[in-house]
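In this view, the complex is presented without one of its protein chains, the others remaining in place.
As written, the chain order gives the labels A and B, with residue 1 at the start of each chain.
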Amino acid sequence: MSERVLGSLSLRMGPAQVVFLALLAVLVLGAIVGGAEFMSMETVVGIQQRSAALGIVAIGQTLAILAGSLDLSVAVLISLTSLVAAEMMESGNVAGGVAGALAVSVLVGLVNGAVITKFKVHAFIATLGMTLVIKGVLDHLYDGPAGRVPDSFQRLGYDRIGPIPVSALLWAGVALAVWFILTRTRTGYRIYAVGGDVEVARLSGVRTDRVVIITHVLCSLCAGIAGLLLASRLGAGAPTVGTDGGYDLESIAAVVLGGTALAGGRGGVAGTVGGVLLLAVLDSLFNLLEVNSFFKDVVRGVVIVAAVAVYVRRRKS
Amino acid sequence: MLSMREIDKSFLGVRVLSDISLDAEAGEVHALVGENGAGKSTLMKILAGVHTPEAGTISIDGVPVTFGHPLDAQRAGVAIIYQELTLLPERSVAENVFLGREPTRRGMVDRSAMERQTSKLLLELGESTFGPRDAVGRLSVAQQQVVEICKALSVDARIIVMDEPTASLAEHEVELLYDLVRRLRERGMAILYISHRMREIFDLSQRVTVLKDGALVATRNTADVTQSELVSLMVGRELSHYYPPRAAPEEKGEVVISIRGAGNATLHDIDLDLRAGEITGLAGLQGSGRTELAKAVFGAEPFTHGTMTPLRPRSVRQAIAAGIGLVTEDRKAEGLALRQSVGDNALLVSRAMGRGTAARVRELLSRVRLAPPDPEREVRYLSGGNQQKVVLAKWMTVAPRVLVFDEPTRGVDVGAKAAIHELIRELAREGMAVLMISSELPELIGMSDRILVLREGRLAGELPPGSSEETIMHLAAADEAAA
């Protein structure tokens, strides 16, 4: 499928459709180039597993961005929650570990939201500051992986039901929940309102600070869930698992790739799911073709910028 | 129904409202007038729960209320329709109407109920040109205003504040708004109507309250005051004449710009000569292409065909280089960098064109009667009138031969208006060719040496100075009899 066809089709579709179309195009390309191997169970499962953690974080990031904010602290929070969970689970207390990790997430989200709304610190700086705070704590307390999760919990990371990994189901669950919040609840409507124009929302009686704080709590919760998932994969917590994965900027990239406006107020979950899958499928295709990993970075950078350029073009016409 | 008593408010120790009392009855339109900075908006924001007063009471139906948040005011039945509409362009009409109060069923937003109720409200207001699912961003300003009113009605507001509701409406839309206001009044609502325009006050209101410098001057029955009494209450002095004298024939010079058969997507067959020393007024309904013509002459939305001598500009820079300037309609969005200083704004054009010199700034600022002529102050702290003077100074730095004014006194109070009128005439007298667009016909008639009327992108005719409002309106409206 040529660029031009993509471009002209995109004029009639929303960004979410464009990203799924691109996804389809890459899948077709993969099937042609990679043949049976690309469509093998192994590849399909690989794509799902690779995308699950990023997908969950990106869903949370979608909320933050829709509300006109953004969260750079998700990567370190993933590391932190993986450690909290793994350490608490060492005694075999899975429920306690999950609860602990999620509680830490809520706390971080609350602080992010409060600093942004009450102290009027730009989200970029507030969450960058939070990143440093958490990074300091991590570096201070840990030199390497710590804690251990029981085998039962590891099943979250590796089991699958038929061709579908449990982790992918978790991702789907998170996506559905957030989709429900955004399209069916008052909170969701207000997130769009606050991201669209905070002053308008305020004058319409929306308690805008509260909306931003809730959004950040939900975003951090998603990061916490991703941290749990990664802990179950690794069998332990790791102080660099989040930053090594580049979940902060990559989740923002996936959201924007899915057509959500960086300025807030426009976009949604479907696009983000498409954006994450597109990145994962590209990754699989490159793996299959044994493309140098640095080349992958280059392509990813180009894809993200090009996608946004296409969306902007579409909106202008 | 509404009673505000002895309201005081200060910002950073500066008293902006003192001892204001105001009330409104059910079924009454109560006009609120005063120059910019008189405190109207602050008073209304107190009523809306945006600001909290330091002293004084508000009561509704005799019950004292305190508003700590816009939501409190909303619950008490107060709705505000701001001058700058408070709608979300990306969301639907229904979503906007119910923003902050979405109906729910079993915890979920009840979209169908929302759309049903919005349809009902639109029907009540006689609006059938759009529906509840349309995106607000695609509606016209007038349609958006209807959405705002729906929003007010949907909260069962009984007190509606309208802040200059006609500021961005075309003439025929103003009539629709009048109907709407009367309908609201018949429903037993109390309406506080803020406006600069005398005609609206006399057409709509039963009582009128005048504010000046944060204090209450008077409340009168509208039927008992005359227009000039009202103006003098506002400015605290009699304005003997509004407009400077027109140009004498010998003051009109050569043709500076000559346009023949020019057009673009919205404009057709434009023939226009602008002479040195002459103010050419341009009338037309909203949507007739007034602003488009200004922007075409200025190269911002260029003509695509036809001739223009000495040069048909293809860009703003070409136009400026050829000695053409434009004072835009929307000062804040298009005219000024609000967070920069007066000096930086005044020098913007000359710097952009590579003719930067700071030497004459102070002189220029006194020339446009900016008081105080302080180049260090940030422009956003100035009143509308003073901001407009900075825009004028900005153009005067490059001494254009032609200056196009698009609504030069919009949002400017009465006092500063006269100063701007004098300045425009002064520039003409010094040999500048002026093209002036205004939807305020008295201003256009008072200022222009001749009046051109634009209709549906074409020049419909030329009228002599001092033509009546009726003649202009006839020509501007696509009206068989007038043609």
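Throughout what follows, contacts are C-beta pairs under 8 Å (C-beta built on N, C-alpha and C of every residue); 3 or more make two chains touch, one makes a residue touch a chain.
What we mean here is this: contacts and distances are computed from a predicted model.
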item: Choices "BolA protein family transcriptional regulator", "Outer membrane lipid asymmetry maintenance protein MlaD", "Autoinducer 2 import system permease protein LsrD" or "Glycerol-3-phosphate ABC transporter ATP-binding protein" - which one is the UniProt name of the chain not shown; value: "Autoinducer 2 import system permease protein LsrD"
item: Neighbouring displayed chains - absent chain, whole complex; value: A, B
item: Residue among B:Ala79, B:Leu326, B:Val342 or B:Ile445 that touches the chain left out of view; value: B:Leu326
item: Hidden-chain contact residue, picked from the options B:Asp23, B:Asp203 or B:Glu334; value: B:Glu334
item: Residue of A:Thr62, A:Thr81, A:Ser105 or A:Thr131 touching the missing chain in the full complex; value: A:Thr131
item: Missing-chain contacts mapped onto subunit B; value: 11-12, 14, 16, 35-38, 42, 45, 213, 235, 298, 300, 316-317, 320, 326, 328, 333-340, 344-345, 347-349, 351-354, 356, 369-371, 380-383, 385-386, 389, 394, 413, 415-416, 418-419
item: Absent chain, residues of subunit A that touch it; value: 115, 119-122, 124-126, 128-141, 249, 252-253, 256, 262-263, 292, 294-302, 304-305, 308-309, 312-313, 316
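Please note the rule applied: only the chains that are shown with their structure count from here on.
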item: Rounded Å distance, subunit A centre to subunit B centre (Cα mean); value: 45
item: Parts of subunit B lying in touch with subunit A, wherever the complex brings them together; value: 48, 50, 69-71, 74, 80, 82, 86-91, 95, 99-102, 104, 107-109, 151
item: Subunit A to subunit B touching residues, read off their complex; value: 184-186, 188-190, 192-193, 196-197, 199-207, 265-266
